[in-house]
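For this depiction, one protein chain was excluded, whereas all remaining protein chains were kept in their positions.
Take a look at subunit A:
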Amino acid sequence: MSTFDLVDVPAEARELVVEMSRLVGPSLHAECGGSVTEVVETPIVVYIYVKSSLLSLDWSTDEQYALDVQTKEDGVQVRISAETVYGARHALETFTQLAAADRPDFSDQTQCSLRLVSGAKIRDHPAYKHRGFVLDSSRHFIPMKDIKRTIDGMAATKMNVFHWHVTDSHSFPLESTRVPQFTRYGAYSPSEIYSTEEVRELVKYAQIRGVRMVIEIDSPAHAGNGWQWGKLNPANPAVYRVLKDLYRDIAELLPKPALLHVGGDEVFFPCWNSSEEITNYMEGKGFDTSTTDGFIKLWGEFHEKSLQLWDGEAVSVPKDIWYLDHGFWGMTTYSNWRKMYAHLLPKENGMLGGEVAMWSEYVDEQDLDTRVWPRAAAVAERLWSDPITSVYTAEPRLQRMRGRLINRGLRPDAISPAWCSQHDGRCL
């Protein structure tokens, strides 16, 4: 139906842009439940311009884009121009959202055709550079297919950081080829492991969707499952050799510069604020720091990039509002999408963005989608647009976004009776 013309894309970026553009067709077809029965001959040509050859995705990545749709006599011209491939990807995502099935919801028709806006001019860029989602796969193992589906939802809402809290004291499902004991002793079962190959594939999967992987593993002070194959004695230099191997494995999985989040745990985090503190900490505990040089050096590499993020308030993760597990245990309170959407980030210099978090004590693959979506989409809009308009004006669009997520195979919760989505503005 549509042709993609990579008019001006640097050679280094072409392969990635091709893969990104391959996602457009399925997203459009999904609007018709995967089967478009009425196909029109109107040619659609998408011209893509990308300036930079950089493929890295980090806080310095320019994600802005321009998107123009024009209907001419001989067909539809779509022009996308962006600084980076990731800007172009966001433009393609927006493009898919300019089309819809002409078949209403709850129809019994089998015919379905797509309609595209006849003209559009969009200039867009994110308000925040860090638009993250935390998934905990330690309390419950979350299968790879469910993680990928979650990343599909992030791509649809232009979130860009998948912060993977992959291990905790509960389990250690992340395979380390250098230290296989971690999963052998720490995984719930051999079928509940993320193999190196799968993680590498996932990193690629996310990249094509404009999402960067941040892998978090727990600090060595936090002994749990995965560590019990050797007595975990922090004074034992072997611990640091093991950590070095583990971090090296993870670093090899992630694109450079790797972002490894080492133990964001509330209790232990302060201990890891700086290399100096680690050293002091270890000396204070009577460790022989001389045998841990290798580890510290390696750790320092990550430190440079990662700790400036996790230290302080640079990325906002408001516990009472953007924790998706709240409201189901203890004295916590559920935040619905309205509350999550209405939350404004603190006005501070260097505020990179925020994260919405899915801790998995009470969630597994069975109910993941329904806990996460569409609430994470509300947060995504806060982080991308930071709108000054109200929750009320967002509701019809969120209803539509929810429908789009369902079309793409997610299982978001309902936010109202369907009557309200059929009658905009009547359910105030």
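Everything that follows uses one rule, which is that a contact is a pair of C-beta atoms (placed from the backbone, for glycine too) under 8 Å apart; a residue touches a chain by one contact, two chains touch by 3 or more; residues count from 1.
Assume contacts and distances are computed from a predicted model.
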Name under which UniProt lists the unshown chain, selected from "Ribosomal RNA-processing protein 42", "Actin family", "THIF-type NAD/FAD binding fold domain-containing protein" or "Beta-hexosaminidase" = "Beta-hexosaminidase"
Out of A:61, A:84 or A:360, only one touches the absent chain, namely A:360
Listed residues A:140, A:163 or A:343, member touching the removed chain = A:140
Residues of subunit A in contact with the chain not shown | 104-109, 139-141, 170-171, 175, 177, 180, 183-185, 188-191, 193, 195, 225, 228-229, 327-329, 333-336, 338-339, 360-364, 366-367, 369-371, 391-392, 395, 406, 410-420, 422-423, 426-428
